[in-house]
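I have a structure here, written as structure tokens, and I will follow up with some questions on it.
The complex is shown incomplete by one protein chain, all other protein chains being positioned as in the whole.
And then subunit A:
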Amino acid sequence: MITIPYLTALTTYFSYGLLFAFGQFRDFFRKIFDWWRANNLQGYAPICLGLEDFYTRRLYLRIQDCFGRPIASAPDAWFDVVERYSNDNNKTLKRTTNISRCLNLGSYNYLGFAASDEYCTPRVIKSLKRFSPSTCSARVDGGTTTLHTELEERVANFVQKPSAIVFGMGYVTNSAILPVLIGKGGLIISDSLNHNSIVNGARGSGATVRVFQHNTPLHLEKVLREQIAEGQPRTHRPWKKIIVIVEGIYSMEGELCKLPEIVAICKKYKAYVYLDEAHSIGAVGKSGRGVCELLGVDTADVDIMMGTFTKSFGSCGGYIAGSKELIQYLKYSCPAHLYATSISPPAAQQIISAIKVILGEDGTSRGAEKLAQIRENSNFFRSELQKMGFEVLGDNDSPVMPIMLYNPAKIPAFSRECLMQKVAVVTVAFPATPLLLARARICISAAHTKEDLVKALEVISQVGDLVGIKYFPAEPEKQEQLKEMIKMD
């Protein structure tokens, strides 16, 4: 639940209104200027109408230097950020050859596999030499190597499902699978804060899409009952199938899904459950097996489990795990399997080695250490930030922590000030988040040491004071409280 100070809400609306008004004025004058200037379209239609990219041109481009910063090294706990400058007020940015070494608080590097790892990297290089960087073929033609079959077995075993299928890209996994699983006459009920890949896949499938209030099982039940009673639109025939789509950890909120209640409701109304564990696989749970392990849900109750390898495994690609019949069907019909190039062999080897490390099959306890480290790091960081008075979202144990900023001017202020002090954070604004609720999203990694976290806390506290985002009263230190009590006596 996000609590906003009322005055902040008012000022945020006013700021956006002002930015919008200025943008409209500039567009108006630009239209007048362009009336006179001859356009070089030569009768072709313009690529986009002026109103469609209003947000990009007038709001996003103003603070473009806070997004899309190029980096010049592996995204480890510390990395090199390339400095850029602009001569025309951020409309175009030019790279320089200077780099600055910054603390990385933005990469999804939950277990620290993003940089060179002592177990994974030698094996990846060996497989690169043996299999070459790309299979140059789709899975059904010539792109299935021994690595691919081993990877699918290991993923199925890791997630504790009978069988799995692996794709080369995480976003595509969602947007190409949903049209295959469900079509016209089916119903998709998805959480209101689901990722864009799920929204795109749902739209592309042709099924009717309904949305339930974020993480509210009661509202899900209400929507299910209403939809089952009404049936398909206009004909009122019963639905062909119903799929409920939820995510394990919501990447913009950092909170866990209420999986046990949602699975219970879906079982009651005979709807399928599709769980997207992009951020939670490998990062939560006692042995890293995701939200099902953390919340005690039997994996046999979740019909389709999806995940990506980009976050905790330091690679690329996505997977779907389910029953043998489901995976067999997907192998015959999913276009991402039949026509898209298969996952790159060194990337597959990286995932296999990372899974081995997490499960401890490499002979060391590094996996368990990493999992304990990330849990400790996230809990420490979150509690310290909350003590300082920031509004931090997310549940305990979740490595994603958004810090609320709200006002549009604080977004570039926070981002630039932190970069000046060598801490790189990712700020997210409208339209990825609701208009009012702009935030800076921090991703903690197992590769962060205690000193890194303490430095990050110092910098964020300083910048937070400067920018004015400590919306809650800070808790004073216990020792100071004690001292004051002694003084009063």
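Methods note: a residue touches a chain if its C-beta (ideal position, glycine included) is under 8 Å from a C-beta of that chain, and two chains touch if they have at least 3 such contacts; residues count from 1.
Going forward, contacts and distances are computed from a predicted model.
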Practice item. Select, from "N-acetyltransferase domain-containing protein", "ORM1-like protein 3", "Guanine nucleotide-binding protein subunit gamma" or "Protein YIPF", the UniProt-recorded name of the complex's unshown chain. Key: "ORM1-like protein 3"
Practice item. Specify the residue from the set A:Gln64, A:Gln213, A:Gln232 or A:Ser323 that touches the hidden chain. Key: A:Gln213
Review point. Which one, A:Val81, A:Ile177 or A:Leu193, makes contact with the chain that was left out?
Key: A:Leu193
Practice item. Provide the residue numbers of subunit A that touch the chain removed from this figure. Key: 1-6, 9-10, 12-14, 16-17, 48-49, 51-56, 192-193, 196, 199, 203, 211-214, 219, 430-431, 434-437
